[in-house]
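The structure under discussion is supplied below as structure tokens; questions concerning it will follow.
Just one protein chain is left out here, and the rest sit where they should.
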Amino acid sequence: MGYHHIHRYRIAFVDCDPAQIVHFSNYFRWFDTASREFFTACGVPSWRDTERGSGLIGTPLVDAQASFRNPATYGEDIEIESWVDRWSGKSFVMRHVARRGDTVLAEGREVRVFAVRDSVDPPVIRAVAVPAGIRAMCGD
Amino acid sequence: MGYHHIHRYRIAFVDCDPAQIVHFSNYFRWFDTASREFFTACGVPSWRDTERGSGLIGTPLVDAQASFRNPATYGEDIEIESWVDRWSGKSFVMRHVARRGDTVLAEGREVRVFAVRDSVDPPVIRAVAVPAGIRAMCGD
Amino acid sequence: MGYHHIHRYRIAFVDCDPAQIVHFSNYFRWFDTASREFFTACGVPSWRDTERGSGLIGTPLVDAQASFRNPATYGEDIEIESWVDRWSGKSFVMRHVARRGDTVLAEGREVRVFAVRDSVDPPVIRAVAVPAGIRAMCGD
Partner (left out) sequence: MGYHHIHRYRIAFVDCDPAQIVHFSNYFRWFDTASREFFTACGVPSWRDTERGSGLIGTPLVDAQASFRNPATYGEDIEIESWVDRWSGKSFVMRHVARRGDTVLAEGREVRVFAVRDSVDPPVIRAVAVPAGIRAMCGD
């Protein structure tokens, strides 16, 4: 079983909307941050470093989905559990669960690819095969 | 066939990330804005007004999904086409397509409910049946 | 001397712009969050609670200013030190310093008032005198 990462965050006032609850789009931001923190915890260098080496600029999304189970608001401490659910040749699936204590707030699923820059302007990027080295670092 | 709304936006520098392309989470924000603009174009009052009347505070999301087809960057003008794909008793499905000229950038699907406030603190909200009056305003 | 609060944060990918550094506007967001965390650390209840009690909805800004000393990027851990520099009858001045280790990244100054809601729609708010109880909680 692959690595599961826990990312902790306290919800900020600015994350909440006029309904006084977290604006759903922030879950996508937090899942994205949790995804990068997952790689950091596995020892994968920053995308700045990988760009200079192998050319990798990151793991852009092909698809993102989330279900929102319970509202949350500012001042609350949440945990986001993240893991790779599936690796395939050119993409991988990350899953995230945001919880406040035992309460599930949101569940997310991201399909990501590893990408390199294809040209500078307009910034065209191109998917490459999942690097075996990174996959191994993530405990697969 | 229901109403289709076009929301226009010029991508800003701050919308783009270190990969120099739009951060995907912004599409969810823009789809959310396009959804509210859809209702505005149909004549639905602001949620501030509806809260004072029927208690409706808006249309929080139960589920959101988007596929990202092509990258975009700042200074580019995009259009988001939005419509209600399906109404059911307690929820409805909105669809959005973001385009730059003829190029599809992203496609989104949101499941939303109409909600009222159930208590003040913690801010608990509760789904209500889709109001027939709003549904009629939206050309269904 | 009043209380000084330290707010810790790891910079996220989405906080950075195409120049690959933190977009300056995020410092204003983090200073705002640090300001609320300052009050929380002093024992001031959430603005949701104070609104139900005394009517206070928060501490909106009258003026904000920041100087940006050094760039920072994602994955870096920063600390924001926050304190009240001056209390006056109807407003107060908060100061913030963001640091990465010993390096000052940004310094901010906010002039804030305590506000209550004056009407519901359009949402008009009104400054009130600085509550003596809150001022006392903050060690002044």
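Letters A, B and C name the chains as they come in the text, with residue numbers starting at 1 for each one.
In this section, a contact is a pair of C-beta atoms (placed from the backbone, for glycine too) under 8 Å apart; a residue touches a chain by one contact, two chains touch by 3 or more.
Just so it is clear, the structure is predicted and the values come from calculations on it, not from any experiment.
> What shown chains come into contact with the chain that's not displayed?
Per the touch rule above, the missing chain touches A, B, C.
> Would you mind spotting which of A:14, A:41, A:116 or A:137 touches the chain that isn't drawn?
Residue touching the chain left out of view: A:14.
> Looking at C:28, C:92 or C:114, which residue reaches the missing chain?
With C:28, C:92 or C:114 as choices, the missing chain is touched by C:28.
> Which residue numbers on subunit C touch the omitted chain?
So the residues of subunit C touching the unseen chain are 18-21, 23-26, 28-29, 32, 47-48, 57-58, 60-68, 71, 73, 115, 122-125.
> For subunit B, which residues lie in contact with the unshown chain of the complex?
10, 12-14, 20, 29, 32-33, 36-37, 40, 46-48, 58, 73-75
> Which parts of subunit A face the unshown chain closely enough to count as touching?
So the residues of subunit A touching the missing chain come out as 13-14, 16-18, 20, 23, 25, 46, 48-49, 51-52, 73-74, 120-123.
Just so we're on the same page, only the chains that are shown with their structure count from here on.
> Please compute the C-alpha centroid of subunit B, do the same for subunit C, then give the distance between them in whole Å.
That gives a centre separation of 30 Å.
> Show the residues in subunit B shared as contacts by 2 or more other chains, in ascending order.
Touching at least two other chains: 18, 20, 23, 25, 48, 73, 122-123.
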